[in-house]
Each structure stands twice: as structure tokens, then as C-alpha cells.
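We show some of the complex, not the whole, and keep each chain where it was.
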């Protein structure tokens, strides 16, 4: 099993969620994060003092998936989340040793 | 000005009322500001704040005379001249009769009305308005729309010797509007509809959720509006007297009735009475009782409020049917509420509670009064809607009225004001 982690733009989250659902994903875990990268930030001004804000709001998705689904799901995410402008984000995968469903104690792929 | 001398008591109440009405505009800023998403909360509130700035300055230059001057002896506008308020420090108010309060106090009180009316409009164009264009709009709109319309409704003219000169045309035709159902609410509501059409729908409207980012802020706004509205309505008696007392208690019970009417409608239609509904209902009730507060009995005020609560709760859904994006329902609340209240006088008006009032249909007065009221409603609506449409398109075609869509997506707080409303996380959010 794999864990797919995706950092995407907040405005794309709804679309990606729907696309993943359509691709058969049953669940995911989502969090609000801030990204640093090539994408520039913006400047805020308070009483004439400038505050450069170089952290940009992003959404992080974590999706547990079976090995065989992984490539397809990455494709779905990349395709849906891409706008072509800097800051669209990253997707990466790591190997997961075990998954347990808390409710039932089921283990492995059936727990996803 | 023979007999009438300054009454400290009446002056005290109108001074207090003026302060109360000023507070309504920040109150409105919070009411509106809480209803938008966090990314445009500041812009929403700034539209109200800057309106206070612009209108107050124009008022002291020429606005007061344009609305309440009488020298032109016109029923359409006051006079084209400087307000010259520094020269009348010791004069009493003269508006179809002499009132025992300083003219400057009347000028201050009326200024607060001129401030809040354009501010009300801003709710329709949340999330997408160029701030500079809003400033330009306000300056033009009060000059071309509000000041004249205030003259139509509120100027009872100046009494010189035995004659009265410069009364507004609705005022002199006996249209009853105690505190501004037509001049303020229908006026603002019609303008809101026009601007919602000019600016068009927000990106993602009806697709992505745009829910209030802070209901406590909405409730704070509603609370301050309610509080300030006692000055708006009971202060319009221009004295601390029986009519002020009637207007005061009517304001309270109509608002209460409307709050109940709105959440009852929600309970029956959606299954839950909501906080936003209670706040909206209260405002709808305040709007509806505004024209009527000194012309009806308290029981009738409660009924009018209740009806307004129900009708406005139903009316806010209209925009989805008709397809205009009046973001914060200025039409559904102020236009519709203003109409309900103005027409209600035609039914519930009672000369028994106010000798200057007339009997409506339920008191055996026939339909004459209702007819007058309908006239006021239609004329103010039509003038405001058309004029605003023209002003709006002019601005849109010249300097542009709406921000670029990229800015709209990022949020107008950041793009128009280089700020963000909250920095709660402290470490990351909007921080280094």
C-alpha cells in the first residue's frame, strides 16, 4: 500500500476531491498548510510598515491507496490540480507498511 | 422664530440620536463584514467606513443645502450653494415649522442618514468591487440621488413669516414616511439591485459555498444596528415627546416580531431557526417599521414586523430565481422591507395615535392613503434604480467598477487593501 501526499492550491481542492471520488477513492485526509517555493508571496502594509508574506496557503491531501491504483490517482490529481502557473504544488508517494481501520480493526488493503 | 426657544431636553435627545445613528454605519460594517468570506471582510467594512468620510465632507460643503435648502423654492432639490454651517450656529431648526433644537443638531442628525444610505448599498456588491470606484460612486450617488430624494421626502420647507418655501414633492403630497422607508431603504435597495446588475455575478456564485465567515460579527452588527435605530426612528420626532415614545416602542416590538417571523419561516422551510435568520429578521423589522413607526399602534407594529420578517425571509431566495447576485440581500431586506413598511401605513395608519397621521384601510380611512404610499414607493424606486444604473455603467465603462477575476479569487482584502483581517495562528497565517 502507498500513501499519496499532494500539495495543491486551495481553489482547486473541490475539483480534485470530486475527481478522486469519481476515480473510486473512498476517503482521504485533508489539512491546511502553508507553502514556500518558487511562487512569490505578497506584501501587506500596516501603518506604512511592509510585511512580506512568503507563505502561501495550500491544501495537503493524504490518500492511502492500493499499489495498483497509485499511478492512476496521481494522474488524476496532476491533471485536475494543474493550472499551469507556478505554485500548483507537488505530489509524492511513500510506502506504507500497514493500515488498520479503527472501527473494525481490519488490517491491510481492506482497511483503506 | 418668535416664540420657539431652544429646548435643552429636545436637543439632548436629538444629539443622542445623532450619535446613535452614526453608530449604525460601523454596525452595518460588522453586519455585512461578518457575512462575507474572510478574504473580503475588510473590503466590505471599508466600503462603509469610507462612506462616512466622503458623505460627511460633502455634506458640510454643499450636501446639507442641496437636501434641505429652501432658497431655490424647488420641490426637487434644496439649493445649489455652500452649506455655510458656520454661519448658523445660533439658529433653530426650521423645516415646515420651527423646532426648538439648533439647526446644527438637525444638520448632524440628517447627515447620519445621508451616510448610512449609500453604505447600505455596498452589501450587494461584496467581494468584487474596486475600492476607488466605490468612493467615486458614493460621491456621485449621494449628490445625484440621495440629496435630492431626501429633499423630496424629508424637506418640509422653511417657514418665512406666513409662507413655507422649498418643501419636497413627496413631503408636500402627504406621502407618509416618518424616518426613511422610501428615502433610505427603498432608495438603497433599488440602487443595490441596479449595482448587482452592473457588476454581475461573483465567480463561483451558486457553485462554491460563500458562507458567513463570522456570525458573532454579524450579530454584533445587528445588535448595534438595533440599538442605533432607536435614534434613527425615535430621533426623527426631533424631540423627546409622545411621538418619540411611540416611535421608540414601535421600533422595539416590530423588530421583535420580525425576528420571530423570520426564524419561524426558517424553521418551517429549512428545519432550523438560524442565527443569521434572527439577525436578518431583526434588520428586516427595523427597516419595515422605519416609515411607519410614528403612525401606527404598537400592536400593529408587532404585526407589521412579523409580516416583514416572513416576507423578507422568503424574498431573499428570489435572487437565485432571477439570477442577480445581490450578495448580502440588500434587495430582499431593504427594498422589500421598505416596501412592506411603506404600504403597511396604508392599512394600519391611525390618526388616533398621531394627530399628524391619517387613518388607513383598517381604521376606516379608505384606500387614499395607500395610494399615496404606493406613489412614494414607485417614484423613489424608479428614480433610484434608473439613476444608479446609469451612474454604475458610467463608472464601469470609464474607470471600471469590478476587480479583475484573478484579484477576486485571491480576495479583495489583499489586492485592494494589502491586508488580511485575521492573524490568529500567529506563527504562520499571514505571518512571516
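Going by the order they are written in, the chains are A and B; count residues from 1 in each one.
In this text, a contact is a pair of C-beta atoms (placed from the backbone, for glycine too) under 8 Å apart; a residue touches a chain by one contact, two chains touch by 3 or more.
These numbers were taken from a predicted model, which means no experiment stands behind them.
*Asks:* Quick one: what's the chain stoichiometry for the entire complex?
*Replies:* Chain copy numbers for the entire complex: A x3, B x3.
Methods note: only the chains that are shown with their structure count from here on.
*Asks:* Calculate how many whole Å lie between the centre of chain A and the centre of chain B, each centre taken as the average of the chain's C-alpha atoms.
*Replies:* 46
*Asks:* Enumerate the contact residues on chain B facing chain A in the complex.
*Replies:* The touching residues are 208, 409, 414, 418-420, 428-432.
*Asks:* Flag every residue of chain A that touches chain B in the complex, lowest number first.
*Replies:* Of all residues in chain A, those touching chain B are 11, 14, 34, 42-46, 51-55.
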